[in-house]
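Got a structure for you, questions after.
Every protein chain but one is kept in place in this view of the complex.
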Amino acid sequence: MTLAVFFGCTFIAFGPALGLFLFTIARDPLRIIILIAGAFFWLVSLLLSSLIWFIAVKASNPQDEPLQKGLLIFGVMFSVLLQEAFRFLYYKLLRKAIEGLVALSEDGCSPISIQQMAYVAGVGFGLMSGAFSMINLLADSLGPGTVGIHGDSQLYFLTSAFMTMVLIFLHTFWGIIFFHGCEHRRWWEIAAVVIMHLTVSGSTFCNPLYVGSLVPSYLVMATAAAWAYVLSGGSAQNLRRFLLCKSSAWLWQPPENSSGLGNPSLLALPQAEPK
Amino acid sequence: MAARRAWGGPAMAAAAGGCWAPLPACLRLLRGLLLAALAAGSCQGNSVERKIYIPLNKTAPCVRLLNATHQIGCQSSISGDTGVIHVVEKEEDLSWVLADGPHPPYMVLLDGSLFNRRVMQQLKGTSRVSGLAVAIAKPSPPQGFSPGLKCPNDGFGVYSKDYGPQFAHCNKTVWNPVGSGLSYEDFHFPIFLLEDANETQVIKQCYQDHNVPRDGSGPEYPLCAMQLFSHMHAVTSTVTCMRRSSLQSTFSINPEVVCDPLLDYNVWSTLHPINSSGKVDPEKEVIIVATRIDSHSFFWNIAPGAESAVSSFVTHLAAAEALHKASDVHLLQRNIMFTFFQGETFDYIGSSRMVYDMEKDKFPLRLDNIHSFVELNQVALRNDSVLWMHTDPVSRMNESVDVQVRNLLDILGSSSLGANVTLQEAGFSQPLPPSSFQRFLRARHIPGVVLTDHRTAFQNRYYQSMYDTPENIRMQYPEGLSPEETLEYVTDTAKSLAEVATVVARALYRLAGGANSTSAIQADPRTVSRMLYGFLIKMNNSWFQSIIKPDLKGILGDVPQHYVAVSSPVNTTYLVQYVLANLTGTVVNFTKEECLNPEKSPNSETEMYDYAWVQGSLDPNSTSRVPYCVRSTVHLSKALSPAFELRQWGSTEYSTWTESRWKEIRARIFLVASRELEIITLLVGIAILVFSLLATYFINAKADVLFSIPQDPGAVAY
């Protein structure tokens, strides 16, 4: 569908991720490393889950439609579980990495906290997931044709782009919630992330009834966003202050809503660097 | 994880290294898995692409051909031409394309009956047409259709302002009055032929669903569109494209050749064997029998050529077989050379090259050796079983030539007694029709005759078109026959051509000095019928399979067509060679090694004979074949225009036809969205990008407001 659609869909799908990367990750090399490693972990989980699905499909009868549909559903669910398993593995790895960083640092403090790592890992997962969802669509969107000759919906590219955007956000928030749950041994947070992921992936089976997949996904994203915000030290009061453009001079008050562990600022820049 | 194809068939080729902790077992396992994944995965078609495009597989393009001064054919832009489809089934539909339609440019789907000069001139003159797809008309247009010239091969025959000017440029007789000259026009948009009626129906259905105006208003987006790719590399003329190709070949590291000359091989065989690498004595006289074996149409590689080529060379092959069966051929005074010229459609490539080789002593024979010349042109559509004999009136003004021509005509006339063929002279007022004989006449005044089924204009109303099919020569088979039965069934056309072949064979026998009765010389209608079936309907039949070499099985795959092409030899040349070898050669008792290397055996006389190890026929109850060795006098001689040997690319004396090169030729249909939707998508994308950049910037700048820092400001991490 030509260049206009190509750029439009690219910006829709990857615009917010680009903003997150440019302003919060790009300046710190350590965060870039964690981002790329996180993307790689997601890639490996996709490799394994697609291998399983591929073997299952090749071993089955290609003419049997309900079986193929069932295999697809199984494949998607298996992939979700495998991705969350790799998220856990990555958490374990990053935990070990923090010990190493503490040992290497001059003042005994790690230059980056586990919450910051959680956020960056989430963005890494999201970016790689978005790339795999969107790149081949973008490549085909450069040609002169649009989807529809076999009766599919014309809005295929647009809805895919919006779905990719919401998925990148979701992975970011799930990273924060998941790592928080692992850190504080709150297994129900981990379970909630897995259930949310399964819900969103499952809702895509409603396609091409796009309202059935996009609306629930955006609702889940709003929920996850609020939850992650609260877990990162946010509160309704902070939000009001931000929106009313107040300054940060009042932050020395004992925060009434802070979570029990006092999180440092998630997105703040070099505050956390070793002196 | 969305349920979309993003993680489909092939497994990803990720770098190895899943486990962080250096456990060797883990690494080995992962490596093994990766290898299995890479080995198992095979790339299928991209499924998003399959959602968007429907490829059209059974199409034939119109390609660009060039000669010394012009380019003909069609050209598309380098990334294909796209247009909204409009189906034109009657002339009134054209006005939508030319003036009324609101979404130019259009890709016209033209009904075959409207593919004529008038419509094409209209389409050529407008910029609202981005391409054309022609649906082949079934049945063939009754008024005739010929995209060839009215005066074929004009300027390259014998008649010019210096020789018989009253006959030059078809002043006296227009040979192809139905000819529109469409093949020789230059179009700036691509033109494709839709061969498959099912694909045409798919396109028409898409048009009906999306492009037809409803309720008086214009059709709305999304619209059904088609894209045709046929970008040609050569431009302007042969002079330009050959110059550019030779510059590239000389100076460039990675040469980009843009065109190739049309070339192939002539097939020739003699009744008595001659030394193909030596020279024949000037006293030995040879009678040349000639036919052409190629044809052409508007579209590339579509040239059924039933009446224009196949009928004549099949008759020629049958006559050769009949002659070889005569008992006393080795006693004949004169030799007979059966010659099959390739490339005659394009200004006599094969015959001009043979004349050139004869003049320059590169061919075993010289022009002095030629006693007379008999040519068979289109012979299948005889009216009242009359076969016309054409001679050249200008050369006959010479007394000695006239005597020999008269002798030739008498022998032919006497050979037709008893056969259902009436030979009549075309007369002194008629020039020769376009024939290979004209090239020989240019060099020497040889007595000769051209046999055709027409006196003035062609009987063939589909000369050099895609409609010159078996139906044109009235080949009919009864219903319900299996391929084997169809191969063996003798049609009326075959019987009629066999009679012509009998007359020709008998006449040749007499011409060569044979004194005995000719009643035993008979062409076999079954052979003629099998050849017609093989060359016109199905090349992959049991007879052809049994007479070719084992490594040439691949040439029997396609629908038969006879375009000369640029890669040689083409299927037709191979098959004519092997059929001739089978019909005129002898089976010798050689083993496979002896047959493939005959120079090692004594008495094999490799300069005189050609040895071929052929597959043989299938045993009735087994799957293996019984191959054998065939010895024949069949040879190939290069049919490349002398203009390319002499590097005179602008020559007006020899044929200079070349064919352009190209990268890809394909066609596909899809839906296009409106420009407004595309711009909206872009604007939404830009808006989201800008908004998210701004939001992220502000959230980051005010992060300390949004996220409460802990009570102990020093504790940054655990």
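Letters A and B name the chains as they come in the text, with residue numbers starting at 1 for each one.
Going forward, a residue touches a chain if its C-beta (ideal position, glycine included) is under 8 Å from a C-beta of that chain, and two chains touch if they have at least 3 such contacts.
By our rule, contacts and distances are computed from a predicted model.
A.B. asks: Given the choices "COMM domain-containing protein 3", "Gamma-secretase subunit PEN-2", "BolA-like protein 2" or "Growth hormone-regulated TBC protein 1", state the protein name listed in UniProt for the chain not shown.
C.D. replies: Missing chain, UniProt protein name: "Gamma-secretase subunit PEN-2".
A.B. asks: Taking the complete complex into account, tell me which visible chains touch the one left out.
C.D. replies: Per the contact definition above, the missing chain touches B.
A.B. asks: Tell me which residue among B:A99, B:V212 or B:L247 touches the hidden chain in the full complex.
C.D. replies: Final answer for the missing-chain contact: B:L247.
A.B. asks: Looking beyond the chains shown, say which of B:A137, B:V235 or B:A443 touches the absent one.
C.D. replies: B:V235
A.B. asks: Identify the residue among B:T59, B:Q75 or B:S708 that touches the chain left out of the display.
C.D. replies: Reading the full complex, the residue touching the unseen chain is B:Q75.
A.B. asks: So which bits of chain B touch the chain we can't see?
C.D. replies: 75, 78, 231-236, 240, 243-244, 247, 256, 258
Definition applied: only the chains that are shown with their structure count from here on.
A.B. asks: Mind checking the centre-to-centre distance between chain A and chain B? Centres are C-alpha means, answer in whole Å.
C.D. replies: So the centroids are 58 Å from each other.
A.B. asks: Provide the residue numbers of chain A that touch chain B in the complex, in ascending order.
C.D. replies: 1-2, 4-5, 7-12, 15-16, 18-20, 22-24, 40, 43-44, 46-51, 53-55, 57-58, 72-73, 76, 79-80, 83, 93, 96, 98, 102, 109-110, 112-114, 129, 132-134, 136-137, 140, 143-150, 152, 154, 156-158, 160-161, 163, 165, 167, 197, 201-202, 204-205, 207, 229, 232-235, 238-239, 241-242, 246-248, 251, 254-255, 257-258, 261-269, 271-272
A.B. asks: Applying the document's contact rule, which stretches of chain B touch chain A when the two form their complex?
C.D. replies: 1-12, 14, 18, 20, 33-34, 36-37, 40-41, 46, 48-49, 51-54, 82, 206, 222, 224-225, 227, 668-673, 677-686, 688-689, 692-693, 695-697, 699-700, 702-712, 715-718
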